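Remarks on the structure that follows.
Note that one protein chain of the assembly has been removed; the remaining protein chains are unaltered in position.
Should a chain be cited, it is by its letter among A and B, assigned in written order, with residues numbered from 1 in that chain.
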Amino acid sequence: MNKPVKPEDTGTILKVVGTRPIRPDGVEKVTGRAAYGADLHLPGMLIGKVKRSPHAHARIISIDTRKALALPGVKAVMTSADMPNLAAEHYEAGESASNLKDLSANVMARGKVLYHGHAVAAVAATSNAIADQALDLIEIVYETLPHVIDVEEAMAEDAPILHDQMFTAGLGETPTKASNIATKHRLDRGDLAAGFAAADVIVETRYSSAAVHQGYIEPHACVASYAADGQTQVWSSSQGHFVIRGLCAKLLKMRFSDVRVIPAEIGGGFGGKTTVYLEPLALVLSQKSGHPVKMVMTREEVFRATGPTSASVVTVKMGAKNDGTITAAQVDLKFQAGAFAGSPVGAAVMTSLACYDVANFEITGWDVVTNSPKVAAYRAPGAPNAALGVECAVDELAEKLGMDPMAIREKNAVRNGVRAPYGPIYKNIGYVETLEAIRSHPHLSIPLGPNQGRGIAAGFWFNIGGESTVNLSINEDGTAIVSTGSPDIGGSRASMAMMAAEVLGIGVDRVRPIVADTASIGFSTVTGGSRTTFATGMAVVQAAEKLVIDLKRRAAETWGVDQDQVVWQDGAAHCLQAGKAPKGALTLAALAGSAGKTGGPIATVVALNAQGAGPGFGVHVCDVEVDPETGHVTVLRYTAAQDVGKAIHPAYVEGQIQGGVAQGIGWALNEEYVFSTGGIMENAGFLDYRVPVASDLPMIDAIMVEVPNPAHPYGAKGVGEVPIVPPLAALAIAVRHATGVRMHDLPLSPSKIRAAIDANAG
Amino acid sequence: MALVIADYADCRALTGGLRAFEVEAATVRDLLHQIEARFPGLGDLIDQRMALAIDGVITQDAHGAVLAPHSEVVLLPKIGGG
Partner (left out) sequence: MSKQRTAAIVNGDPVEFLSDPGQTLLDVLRDELHLTGSKEGCGSGDCGACSVIMDGRLVCSCLVLAAEVEGCRVETIEGLSTGSTLHPLQQKFLDHAALQCGFCTPGILMASKALLDVNPDPTETEARYWLAGNLCRCTGYDKIIKAVLDAAAELRQDRKSA
């Protein structure tokens, strides 16, 4: 357990924030009582199941559901004909703009199936077994089409086209020929040619990674109940029930007030549960059948039909002077979007060079559709892919220059006052401090043995603010309820209680945090983008501060003094005017007990759009040992330093760092979507889609560097996403130093490493 | 007078290649109106798809945000997350 590293001491003494209380939802989670999406059972509930495309790319000629509907026990069958046909409407939902028409077609195919596993029809029946039988009775005639999955193949002139009306945006002039390239992004500054001309050493290199899945252990699950008057309830485990509501309402043309989404506990999301797959289908089936409908994906469906992140190809050309100053950088990113446009290549363009103070650069990004499941957000979407290429290029440069990998990063490090490659002048960033934390860490001096190597890599993520609503109320006994609309994935509700307790001056055990449903509180956007502790936390603090002002007013009235004669301290109002408070301080409990006499219940709401979220930086060091016979990589030790702003609950901040690192290690070493020549995923299960297990990993040393973000009341920065950004490069670089071979194509599976070692030796 | 910086190609496509320009505006809302009037399409693009970094602080949809007399406003794509 690490104490956060504080470069500056602000002198504030916090009593709750920064401690490690037991999370309020902990007991129900360790006793199996917590209710996740699939745990709900309603009277009369039916089971819904989805029929999925057996082809990677095909036109739907006809769908005949009559036999399925006639099967006893089947209460409803649906196809895209049962969903509104939407114009291409742009809707700001979740964390990225979604084209509603594309989303509707992804949720239930319209006209064409675009990937193996694409939903084509769905049934609701009285049992699992009958639902399965009904799916088999649905007769669909397809006209198969050639398919393409590899991103570079999809960009080729003669590639099979997924969308006849897709003309590449961002080329200047609109082309006349349809393409699989949805958008070309471009960001540049300075004079690239001059920059390369000034370089003493240039590297040109290319890296690739495969599509990987967020891998949450809980498959998507929901229950929908549609009443005859159009009022509906949906229980769903998601990262944002307000976004679920909005998307369902828009897809089905319903009033938002008629869709009440109740958040179930969520078993992991990592970005993949910020959109809808089952909820609209369950609503339609519930409407058609007149019963509640539960839909739960199998693991296979999760892999085949929910967003992985993009496979990508990153080429980097980078030049530096002999003293290590990077003079120019050119980055090209090709990202697989899956069946519909919208890969995270835009963010990748923005984050590629974010750690480097480079005057001359040009970054190009390509968003390319492919016959694979539509990609969904995955922890710092786009950034890990970009960092793989850039960090490895920097390591190649360091090697050519004979320069220490820490030194080259220190030399070119961004700091306050430097213009970020993606635009603004950096303020209150902690990259230099994070580098220092690694520089001074004992890990760097641990000697390495034969077949062992060390990789160092840096990473960046913006973190966002956004909209949150908080209700804070004081119960009649002086305990409090803090209610938010932010689903809790990583322990955030503990932090909400802590921040409220800190301001109110009471013990954290006297504050009960809950996550309220869409009918019980105002809007909050998703739990994602590393926003919750920052934005919802900001609202919690503001709400508590409002109540403190109100409590002081009530005390002042009770004592007959002016409000400026009252201070709030340690959970009580204290009177500064002598003789006016014969009974002493008025505690929160006392004021709550007599609230009716001072104006009524003690409650408030804060609804805000939090701005000024601070970006985070991570620097990781990874030691590996590679078995030269098998190519197997063992991770010996891993240290991850990160600029966290202020660790509200240090144990959960460490948890985010350790979890992100583990996912990055899996992405680097083992994870990939393997497709057959027919476009079918061959490893759609946890046996062959190999995520890290307990025996794969060492303890992960998480170093929390605290350079506060003044926009947040306690200086918090988002922490959840940064940690997945450096590991891909850190592992690739470590393998290079362990084997002498530079691996360019992730994952670094044993067979590939062994083949590379052999090729190198020969 | 706010200095607006447009490093992203999709913005520059609407400014005729101009990378930086000045706009007289007191709030972000003002700024967007002025920009749309001067470079048709850009104000809408910013409104729908971009964030603004005002003197280094990234804001999204903060139409009421006040601009200082010599604010630097950097146009950048909206940021999401996972």
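Some observations on this one:
To be clear about the criterion, contacts are C-beta pairs under 8 Å (C-beta built on N, C-alpha and C of every residue); 3 or more make two chains touch, one makes a residue touch a chain.
Model, not experiment: these values are computed from the prediction.
Here the chain not displayed is in touch, across the complete complex, with A. Checked against the full complex, the candidates A:61, A:228, A:578 or A:694 give a single residue touching the omitted chain, namely A:694. Interface note for the absent chain: among A:35, A:194 or A:755, the touching residue is A:35. Among A:218, A:279, A:396 or A:436, the one in contact with the hidden chain is A:218. Listed for subunit A, the residues touching the missing chain in the whole complex are 20, 22-23, 25-27, 29-36, 38-39, 41, 129, 214-219, 265-270, 296, 298-299, 489-491, 651-652, 654-655, 658-659, 661-663, 685-687, 691-697, 699-700.
In this text, only the chains that are shown with their structure count from here on.
Chain geometry summary: the mean Cα position of subunit A and that of subunit B are 26 Å apart. Looking at the complex, you find that subunit A touches subunit B at residues 90, 92, 94-97, 169-170, 172, 185-189, 214, 270-272, 274, 344, 346-347, 350, 376-381, 422-427, 461-466, 528-531, 609, 611-613, 711, 718, 721. By the touch criterion given at the top, residues 5, 7-10, 13, 48-49, 53, 55-62, 65, 72, 74-82 of subunit B touch subunit A in their complex.
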